[in-house]
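Note sheet for the following structure.
A single protein chain has been omitted from the complex, and every remaining protein chain is retained in its original position.
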Amino acid sequence: MDKAIFFDNAATTRTDPEVLESMKEWQGDNFGSPATLYAFGSQAKQAIEQARQQLADLIGADQKDIFFTSGATESNNWAIKGVAEALAEKGRHIITDQAEHHSILMPCRYLEKKGWEITYLPVDAYGLVNPSDVEQAIREDTVLVSIVHANHEIGTIQPIEEIASITREKGVYLHVNAAQSVGHIPVDVTALSCDLLSLSGHKFYGPKGVGALYIRRGVRIDPLLHGGGQEKKRRAGTHNVPGIVGLGKAAVMARKNLDAEIERLSALRDHIIEQLEKNMDDIRLNGHRTHRLPNNVNISIEGIEGESIMLSLSYPTAENARPVFISTGSACVSGTLEPSHILLALGLPAELAHGSVRFSLSRHDTREDADYALKALFEVADRLRSMSPVYKRGAKQCATGKSGEGCDCEAAS
Amino acid sequence: MDKAIFFDNAATTRTDPEVLESMKEWQGDNFGSPATLYAFGSQAKQAIEQARQQLADLIGADQKDIFFTSGATESNNWAIKGVAEALAEKGRHIITDQAEHHSILMPCRYLEKKGWEITYLPVDAYGLVNPSDVEQAIREDTVLVSIVHANHEIGTIQPIEEIASITREKGVYLHVNAAQSVGHIPVDVTALSCDLLSLSGHKFYGPKGVGALYIRRGVRIDPLLHGGGQEKKRRAGTHNVPGIVGLGKAAVMARKNLDAEIERLSALRDHIIEQLEKNMDDIRLNGHRTHRLPNNVNISIEGIEGESIMLSLSYPTAENARPVFISTGSACVSGTLEPSHILLALGLPAELAHGSVRFSLSRHDTREDADYALKALFEVADRLRSMSPVYKRGAKQCATGKSGEGCDCEAAS
Amino acid sequence: MYTEQVMDHFQNPRNMGEVEKPDGVGEVGNPQCGDVMRITIKVDDDERIEDVKFKTLGCGAAIATSSMVTEMAKGKTLQEAEEITKKAVAEALGGLPPQKMHCSNLASDGLKKAIEDYRSRHKDK
Partner (left out) sequence: MYTEQVMDHFQNPRNMGEVEKPDGVGEVGNPQCGDVMRITIKVDDDERIEDVKFKTLGCGAAIATSSMVTEMAKGKTLQEAEEITKKAVAEALGGLPPQKMHCSNLASDGLKKAIEDYRSRHKDK
């Protein structure tokens, strides 16, 4: 197999070899648990405290406010359910939005079943939450606002600072899911002014199965994992020392490369978007053109369906020897019959959500890779469109059944 | 430093080099997420399904009933809070015992605050739960009984089968925390007849940060981590593929060596106990002499305190060049002022709990290692006893202040 | 997740396109659901399917089952073709992932609809 092009880095990234290297010592002779007293354990303890500092440095936090978890899903569940439980006496209302990741929406839905009330704010056609919507939604009994920093599917970056100035004034906690932003764009808890922030190692070249929750000092939150006294009794469980050390290393590397990578990847992203718009008819960019992660491109391709695009790209052919791995918001891959709830939240008709593809780039990807993938995509899209019973060039297929320039789809999105 | 003797394997074990080897592929070129469709992800999916089967084979389960978690702490929290929430309508009473691990007791205490009622059964002088106590404690509104398979501190193995026959008859779920038993003694969910079972990779030479919860088909339990559709929508979060693969490998290795290791370690354990009893005055064995993990020795040494023993052993000296790492139930290491709740639950006076030391052995330890550690312990104990203002040979120091052969401590335990 | 046969039919679809001057046309599905299938047939005097083609908007399974259904239908009498079940199509492809079974439903539905269309036109005559 020729070298694959992996453009699905929003799903997971390749653990950096230096990160793997940093973990080795703690998988070998130095395997002791940091909770123990003897010399052995205290080396492990120093190692995780160093990692805590490294991660704190990346996000501008006090290292005392960093709590290691098994990943962003745990951090998000902890933030939402932990604050809800701790403040249940004060109130049972939580605000989030319709375009959040499932690891935010599902805990919220669960709380709904248990008697909490959740407001799911709309987002605009670019996926942006309107801060004044947040302001209007806050009530006496609101205990938490949870908004993602950067959307994993469309890359839209939310106006967190503006939202934070509202939650701060109203005395409501703000949780930010930064799983997609940490290590990719500047994330500074002081600048963002949030109270809680989630992150996941494998989203920025760190190991899988490790993440963290930042909890600003003084924030009231119940534990999610109760047990031993680890993490100042706030998150029990034997420390995953190699994972935590790897997370620290990933933080150091991300911090060092951040500015250069943002510049490089933003240029690459814009090049891809430009090429797509130049070479393909009847496509649309999903998400915001500038308030956007440097590594995210998401388009809808009219008249064809995402899984078949993804599948075609992933199988090498004689002409395209390098497999290209991407993702799609089509229902066909979600395991349900619904396309991406995020694309629908933008107002996109279902058929355009089914026809969406996401490129998410990594620090390893070059312009050559991008051009290769683009060429492959053009060919695949042509082939699939030639098979499509509905696609007619320039004639937009709409939910309403109308087509052409003046169709309702444009208006709706 | 001369080669250390690590006798704290109940805290954590060294990840086996073969396990580390098995993980490499999934940390390198094959880093894709199993939740994706393309070829890449489906290889990862196959790998985790193979690991699921390997783990299922070790515990006699159907692979469909295995759910991967971040470790036994998560599994225990999930089992207890998940069943409690799912069956809250049926009743809010849970039964456990006083000698459980904190990752069981703390979720229970938390539920108490939230309106559940918990019965903490006593244990006998050996740490055993009496099945008829379970029977008597079960009420109309009891939804769960949670009993550890093997105690982490004193190694006592509970009569799970007998307890299960009661819970089964009464129609109450039985959860078994098998963190210390899986990979060390036979664990078979069919023989044990339990409904849920927790385990942790790093307790049997697997990686840290990965574990599993066995959930018998049909058992009603809410998720603890809500989010993406992983693990049949019961445990969200990107799969820790290398960790899961390593857990599977650890299961295969444990299964292969189980019988031989039980025999070897039981003999080594009994040798250590014999030597201790032959060479030291005024000690007592904690836990059961035969219903005991093959790798656990726990004794109380009168007149001295555990942290100082542990500390002395861990620092090499001219005579004892090899550091020996053990643990203790003394308050001095618990971070609180209380000695081990498990030793107290046996009826042991606090001073004997402070003076307890635990040897927990691994597959790497030889008789030579044990003899070295014993000799070091004898010397350390002698030295510390010579410093002790209370130790007088043969005169037992009691909580009651009485001493000598007829003292109340014996009666109480 | 797909069998080799599925991938083969997906990447090298048989009978893709539209029969010229078709005797019957069947269109099923809906772009909002992500699947649309259009089957066109040419029927000979013995009521045999002389030619059949498909156009499909949909996932890998939808395309592969379309291709397979046309292969299976070609040369069959209308009655035989109507009896091609969703299960038969899936089996001919070496199986489909459970969540994809509805796609293969669509393919045989499209064929049935084309045959119905042929019949309704010929009733009129």
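Read from first to last, the chains carry the letters A, B and C; within each, the first residue is number 1.
Heads up, the rule we're going with is that a residue touches a chain if its C-beta (ideal position, glycine included) is under 8 Å from a C-beta of that chain, and two chains touch if they have at least 3 such contacts.
Just so you know, these numbers come straight off a predicted model, no measurement behind them.
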{"item": "Listed residues B:71, B:155, B:209 or B:303, member touching the removed chain", "value": "B:303"}
{"item": "Contact partner of the left-out chain, one of B:173, B:205, B:325 or B:391", "value": "B:391"}
{"item": "Residue numbers in chain B that touch the chain omitted from display", "value": "303-305, 307-308, 311-312, 315, 317, 330-332, 335, 337, 339, 349-351, 354, 386-391, 397, 399"}
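As a working rule, only the chains that are shown with their structure count from here on.
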{"item": "Distance between the centres, which are taken as Cα means, of chain B and chain A, whole angstrom", "value": "36"}
{"item": "Centroid spacing, where centroids are CA-atom means, of chain A and chain C in whole angstrom", "value": "40"}
{"item": "Between chain B and chain C, centroid-to-centroid distance (C-alpha), Å", "value": "59"}
{"item": "Residue numbers of chain A (touch at least two other chains)", "value": "307, 311, 315, 335"}
{"item": "Residues of chain C touching at least two other chains", "value": "none"}
